[in-house]
Each structure stands twice: as structure tokens, then as C-alpha cells.
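The complex appears here minus one protein chain, its other protein chains still in place.
On to chain A.
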Amino acid sequence: MGKALRGSVAVAALTCLASTAYAADKVVIVTSFPEDMTSVIEKAFEAAHPEYDLEVLNKSTSSGVKYIKEIASNNTADMFWASAPDAFEVLKKEGLLLKAGLSTEGIPDQIGSYPINDPDGFYYGFAASGYGIMWNTRYMEANGLEPAREWADLEKPEYFGHVGMSSPSRSGTTHLTVETVLQGEGWDQGWADWKWMAGNFASVTERSFGVPDGVNTGNFGMGIVIDFFAFSSRASGFPVDFAYPTVTALVPANIGIVANPANEAGAKAFVSFLLSEPGQETLFDPAIMRLPVNPSTYAKAPEGLPNPFTDNSIGAAVKFDVDKSGARYYVVSSLFDVMVTYRLDDLRAAVRAVQLAEEKHAGSDNAEAKALIAEARKLIEAMPITEEQSLDPAFAGAFTKVRKEQGDEIGQRQAELEQQWDAMVVANYAKARELAEKAAGM
């Protein structure tokens, strides 16, 4: 029915007209970046290249990826421009990006330990950002709290209910933070850290912008955010501040040309402009405040903006293994959601019970209570799968739509895996809470 309809309308359209209505100079870019940022760069580009007219389409990263996919058959967009490297990986794997072969002269291969450009040449990094902790100064003062400066600080019991974060399945940059800690601290210790931090969460927000928003309004006091959210909030006058922890990663924000673009020359001109020195300098605009990837640009940097190429304190502590992160990408996202996002209430209750029990027995030497607490801690920290399993391709296969050939062994489905993990963590959290409450009652 729909096919027939589609066919007849298409035939009608063909017989009516067959010329392209798109003006040669229109370049369409799909982006998740705010208008504050895109308008500055758009103006600079159109001044440098008056022959092109840049049309900016603003969509969230996930809608943007889906949009590019769905319009591919009759492409009306030229470029995709967003932070999260994983969104570009998805597009690249589906063959939706163009290998543009543009010059990246003057731009190093790596920032910190993360590659700036896609090694296969499908997308380019144009700015760097790092993750850190943002806090609301009024909130902290009113609650008598000192801001946390390291990830481990966020585990302290005095921060219970004061922290916000997004989820790695919602935001590629959040994913990177989670993975950075996992690689920096090791699989088991890293996850344990995340669970103790998450025990202090006020909420896991659905959008990554929900975190700076929550801190700005004072809905929660501290948030785990990407640096420019904090810089631009501060620049807008909100009473907030920001710190990079020692274990952090600098990540490039990216741009890529869509496969089969309507205006290839225009798209290439824009990407080249963005990577050129005048383009890189636009990032110093107060509304943008991102770190350029071209080290020579820093000569003109405004006061207070760190230079990651000379300042080794940022993002140097972790050797980030991109292949490892890629191999278990969706396993990490899903584990975080199963253990934290969807069971936040259970986790919080368990963590709080342990915190209170520890507080009560802080000075005492009640061996029995301490044993109970230790057991409760172990239950909370227990992982449903090991690091080896997380890197097993059969596991990752459950999360991606790679159709198997006939005869291949079919692994478990995502829903089955998640149900098993869920059953385990719910039981563990409940038991841990029970043990901790028993210890507190002693």
C-alpha cells in the first residue's frame, strides 16, 4: 500500500521536474552544538568564503545520527558536527561518512593520549575538551561543603545526594569519562569507584546538558561535566566553578563530511576553514571557549585558557586505549545503566546504609560490625562480568545489529544479559543494605 503510494508519488515527481533545486552555494551542516557557538563560526566562515551560504540544522547528537541515516538515500545534508567520537564511529561503520582526504598540517596526531583525527580519515577533530567537576558556589556554601576536586572525593559521605551526572548511553563524552576512570583505576576498582560515587548521586540526567543545568539552577550542588559547559555557564554569570581532576582525558570534538554530499566542495571548504588557523582562533570567542587542536593557535589564547600541549597536568595521567574502549563500548554503557541508572534508588539506599554504618563504627573496634560492613561493601562492588568477558567480541555482538551468517553460534540477546545482571545487582544491593543496617544496629 505504502510502497504503491510512494511509487506513484515518485513517478509523478519525476515526470514533473528533474532539476536540482538546491543552489550550488548552500552548505548544510547537522550539529548538536549550541547556536551561540555555531553562529560565531558561521559568520567567520561566510566572511572568508562569501561564495558559500552555511545552513545550520541543530539536532541532539542521537537525533542527528538517526537523521543522517534516514536521509542517506536522498541526501540533503553535507556535514555532521558534534562532540561525541562514538557518534562518528557509528556513522563511519555504516558507511555514511566521506573520506575527505583534507590536509591536517600543523595539527598533532594526539592530544593527551587520544588521537585527534580518525586514523582512517573519515572525520577530524577540531577542538579539545576535558571532563571535570563543576559546582555551584552558593549551594556549596549554604550546605557547608567544600567542592570535590578529584573523582575519589566524590565518594565521601558528606556529598550524599549532592552530585549529578549523565549516563554513558546518553552522552559520548560521559562514556569517555567512565572509560577513563575504568582504564586509569582498572576494571574492578574503576567500577567500584563509580558505584560509590553514584551512591551520592541526586540524579542521572537524561541529557548531558541536564548536568550543567542542574548545577546552574542549584538543583544539585556538583556535576560531572565537560569543561566548556562550566566555562560558558560561568561566563553567563552563574555562581559556578570548575576543576579538572588528575585522572581526566582530553577528547576531541569532531566534524565529518557525509557520504555522497549535496555540496562536496562547500563541505570541504568549511572543514578546511575550521582546521585552519583563522578557523581555530574562532574557538577563543567567549561564547565558545574550547581548546583548539592546532598548538600554534595558542599564541593568541585569552587569559586563563589552559594549553594542553604544554600544560602536562591535564589529561596526562591516563594512557587511553582507544581499541579497548571501542571493543567494549556498548557493554560499558549497558552495565552502567543496569547497575546505576535504572537501579539508582536501590544503589543509593545500599551506599547510604554503608556510609551510616561506617560513621557509627568509625572509632570502635567492633570486629563483627566491621566484617558485616566489609561484606556489604563487597556485595555493592561485585561485578556481573569480568574485564576479559567485557572484551569478548561475542559479548559486544549482543548489543549491535550485526546479522549473523547461518551456522554461526548465536550468543545471548541483550535483553537476556541485562536481565541476568539486573537480578544480580538488585539482590546484592538489597543484601548489602541489610548487612549494613545490621552493622549499624550493633
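In this text, contacts are C-beta pairs under 8 Å (C-beta built on N, C-alpha and C of every residue); 3 or more make two chains touch, one makes a residue touch a chain; residues count from 1.
One rule holds for everything that comes next: contacts and distances are computed from a predicted model.
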Review point. Looking only at the UniProt record of the hidden chain, which name from "Putative FAD-linked oxidoreductase", "Iron ABC transporter permease", "MrpA C-terminal/MbhD domain-containing protein" or "AzlD domain-containing protein" is the right one?
Key: "Iron ABC transporter permease"
**Study point:** Which residue of A:D25, A:E55 or A:D153 touches the chain not shown here
**Key:** A:E55
**Study point:** Residue of A:S203, A:T246 or A:N307 touching the missing chain in the full complex
**Key:** A:S203
Study note, to complete from the structure: Of the candidates A:S333, A:Q355, A:S390 or A:N428, the residue in contact with the absent chain is A:S333
Exercise for review: Tell me which residue among A:A235, A:A301, A:A327 or A:I385 touches the hidden chain in the full complex.
Suggested key: A:A235
Check your understanding: When the complex is taken as a whole, what residues of chain A touch the one chain not shown?
Key -> 1-2, 5-6, 9-10, 12-14, 16-21, 33-36, 55-63, 65-67, 70-71, 73-74, 76, 84, 86-87, 89-90, 136, 138-139, 142, 169-170, 172, 202-206, 209-210, 212-214, 216-220, 229, 232-233, 235-240, 287, 329-330, 333-334, 337, 341-342, 344-345, 397-401, 403-404, 406, 410-411, 413-416, 418-419, 422-423, 426
